[in-house]
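Excluded from the complex is one protein chain; the other protein chains are retained at their positions.
After this line comes chain A, so read on.
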Amino acid sequence: MRTNTATVVRAEGVHKSFGRTEVLKGIDLSVSAGEVMCLVGPSGSGKSTFLRCINRLERIDAGRLYVRDQLIGYEERDGRVHELDDAAVARQRRGIGMVFQRFNLFPHMTALQNVMEAPVQVRKESRAEAEERARSLLARVGLADRAHSYPSQLSGGQQQRVAIARALAMRPELMLFDEPTSALDPELVGEVLDVMRGLADDGMTMIVVTHEMGFAREVGDSLVFMDGGVVVESGTPADVLGSPRHGRTRSFLGKVR
């Protein structure tokens, strides 16, 4: 549900190449506050790369990418574009949470320490304050009793839920999910999707790269189908999934379902 229409993410002609391979060939889209946008498409379509551009894990080569009217990775002043330094990029990333396909929890820290790390190191919260919040976040993802477990002692689904709690600990206004359930055993997918559904219900702005069409249809406010580095079509999940206009969309959806 869109509670207000403020734009959180705005992409204008975003291009990205790896060497000579052009992965993104001009992406235009915008995401409003509270919107859940699902990015779908075949592998190699550029959807994960685009997601990684939003928090500047990848640098874009052309176009403009704004989060909350702030140009990502660059700064416009005196009519020129200046590249931002490490500290400034880190500051921009604070408000953007990200969840990875392979969880990427810090294996040398317990679940609780994983969640507390960024608030203490980056937001300079006191340990007591960070721990209290970390515990409540772990409870929110249903893992209050696993606070002192190391990632290697948790199942894939539990690890991904800790990863979501870790991202939420930075109080982001935007959450990016990069195929959050693709590395999970089928019976563990549900518990992660449940947490994400809860987040969407609470009004979090989310961009989700996923192959879970059921989730996209049920939770997504919009659905973008990408292929070959361009947006092929977009609209409400019901429209795109129910009556795709393009042949490529149709053939892809035919294989996924």
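Just a few scattered comments:
Just so it is clear, a residue touches a chain if its C-beta (ideal position, glycine included) is under 8 Å from a C-beta of that chain, and two chains touch if they have at least 3 such contacts; residues count from 1.
Definition applied: contacts and distances are computed from a predicted model.
The chain that is not shown carries the UniProt protein name "Amino acid ABC transporter permease", picked from "Integral membrane protein", "Amino acid ABC transporter permease", "Xanthine dehydrogenase family protein molybdopterin-binding subunit" or "Biotin-dependent carboxyltransferase family protein". From the options A:His82, A:Arg102 or A:His246, the residue with contact to the chain not on display is A:Arg102.
Among A:Ser43, A:Gln70, A:Gln121 or A:Ser136, only A:Gln121 touches the chain left out of the display.
The residue touching the chain not shown here, chosen from A:Gly73, A:Pro151, A:Pro180 or A:Gly229, is A:Pro151. Contact between chain A and the unshown chain involves residues 55, 57, 86-87, 90-91, 93-94, 96-98, 100, 102, 104-110, 117-118, 121-122, 150-153, 163, 166-167, 170.
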